[in-house]
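Let me begin by handing over the structure; questions about it come next.
Note that this complex is displayed minus one protein chain, with the remaining chains in position.
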Amino acid sequence: MNQMTSRFAPSAAACAVPAIAFDKIRLDLGGKCVVDDLSFSVAPGEFACVVGPSGCGKTTLLRLVTGLLSPTRGTVHRLGAFVGGPSPDVAIVFQDYGRALLPWRTAAGNVALALEAMGTPRLERAARAAALLDKVGLAGHGDKYPAQMSGGMQQRVQIARCLAQEPRILLMDEPFGALDALTRQALQDEIAMLVRDSGATALFVTHDLDEAIYLGDRVFALQANPGRLAQVIDVALPRPRDQLGTREQPEFLRLRHVLFDHVQNTH
Amino acid sequence: MNNWLLRAGSILLTSVVLLLWQLVTATGLVRPIFMPTPAATFVDLWRGLTQGDLLALTMSTMQRMIFGWLLASLGGVLLGALIGLSSRARYWLSPTLELLRPLPASTLLPVGIALFGLHPQMLLGIIAFGAIWPVLLPTIHGFSSIEPRLREVAKTLRIGPLAFALKFGLPNALPDIIAGMRLSLTACLIITVVGEMITAQQGLGSTIIMAARSFRSTDLYAGIVLLGVVGAANNALLGLLEIGLTPWRTART
Partner (left out) sequence: MSRTRIDPVLRALPAWLVPLAMLAVTEFAMRASGIESDGLARPSEVATALLGLIGNGEIVLRTAETIGAVTIGVAVGGTLGLLLGVWMGLSPTAARLASLTVELVRPIPPVAIIPLMMLIYGLGIKMEAAIIAFACFWPMLLLSRDAVLGVEPQLIEVSRMLGLPRRQQITKIALPAALPRIFAALRLTLGIALIVAVTTEIAANPIGIGYAIISAGLSLRPEVMYAFLFWLAILGWLLNTGLVAMHQHLFGAAYGEAPR
């Protein structure tokens, strides 16, 4: 169970240890059962998407993976280890980028926060932060404050901050929900590439069924009241994917049909 | 150009006010004992500053004010951070703070005199203690109003309590702290002046009340003008501090 192997070579043997594993999870919040009997696992290096109606527990699911929340019953495992709390191996991109960035730090300063938390030597931080901003397409914007940036740029800063952690698991909670269509598509392609390059496992929550199919290797469809797994769809579309070609493929359209039918039935 | 015209107009208006002051006093419409001419006031002010001890008095008032203010700010920020970061401390202390809040800081003077007598240190202590409230309450608010999402960011990055206080709490509270320090400096000036009036310790406060008691109205007016200058300098100082310390609030695209 050498974790380094699983990271760079998702061989059949390493896949025996899933990156994320939920085992019969139940969670009660404020006297209400929010998630019930939820079991699934995500393989290392996999890009998994989660869709489902509003309030079905998608955010809650991510928070269970981060360790910000603990299940009432059942166990969550991360990289083969029991989840006791947040770990530097796990990074999360929040939907509300406006609130998740420190308004008093510049873009570079926000990225550097993660480096500080990781104990990166002071002298290396500036160069590392600049390189990360470069990676998410923000070269030259390092000294802007969040209030001086557009929504897409702010979300890019948040992504850069998460990449700074060099996480083995990257969680994203409707990261592009508040962005316009063009920015959204650009960021979809960027995130697909960044995740692929880093070799991280991704768990991506979205409202947008097309986005889920476009990005995912698998799509988990949840059902509400209480939140549980309704359907799992394998996406066998070739990579790299592209906005026009992939979306026109018959397989894409077929999956889209399946998912839409499912959503209609469960609503 | 319109802008320029308005600025010129506002200077003109001030000159008119000064001229009116000169007119009503020089013609004897108002008794000079109540209101000396502006010319006499400024001559007296100039002489007091260059030859008399007005400069030294101003310095001693300002020294008291600034020392008290620094003590109050330091105490207020440290205490406010401790209370603001702990929801338990906030819960248990807020009714007590709510009860003490409406008391004017100047009421501490009689209490301080009754408890400790008329020491110079007593006055400084009272200035600091009285001016702590305007810093303390906004600081508590600033440290306790951190965006919940940022708390989660800190948790996922596993940032320790001290680093959290310094990197999240302090910057979040800084605008509130500066606003509080502004009020606190005003309070310091007021308590200093009143304190000097009551305890007759060297300073502008005791000087102007003595001037009034002995009907030296030009000295009185000169003192008031100086206190106005101190007040204006305070405002300017805090304005600079605000721009310097919270650049993210003043920087806009």
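Note that the chains take the letters A and B in the order they are written out, and that residue 1 is the start of every chain.
In the analysis below, contacts are C-beta pairs under 8 Å (C-beta built on N, C-alpha and C of every residue); 3 or more make two chains touch, one makes a residue touch a chain.
Quantities reported herein were computed from a predicted structural model and do not represent experimental measurements.
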item	value
Residue among B:L23, B:L78, B:L115 or B:L166 touching the omitted chain	B:L115
Of B:I140, B:V153 or B:L189, the residue in touch with the unshown chain	B:L189
Chain not shown: contacting residue from B:S86, B:S106, B:Q202 or B:T246	B:S106
Candidates B:P120, B:G228 or B:P247 - the one touching the absent chain	B:G228
Interface with the undisplayed chain - residues on chain B	6-7, 9-11, 13-14, 17, 33-34, 91-96, 98-104, 106-107, 109-111, 113-116, 186, 189-190, 193-194, 197-198, 204-205, 208-209, 211-213, 215, 217, 220-221, 223-224, 227-232, 234-235
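In this text, only the chains that are shown with their structure count from here on.
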item	value
Between chain A and chain B, centroid-to-centroid distance (C-alpha), Å	50
Residues of chain A touching chain B in the complex	66, 68, 86-88, 90-92, 94, 96, 99-100, 102-106, 113-114, 116-117, 145-148, 165
Residue numbers on chain B that touch chain A, as the complex places them	147, 149-150, 152-153, 155-159, 163, 167-168, 171-172, 174, 246-248, 251-253
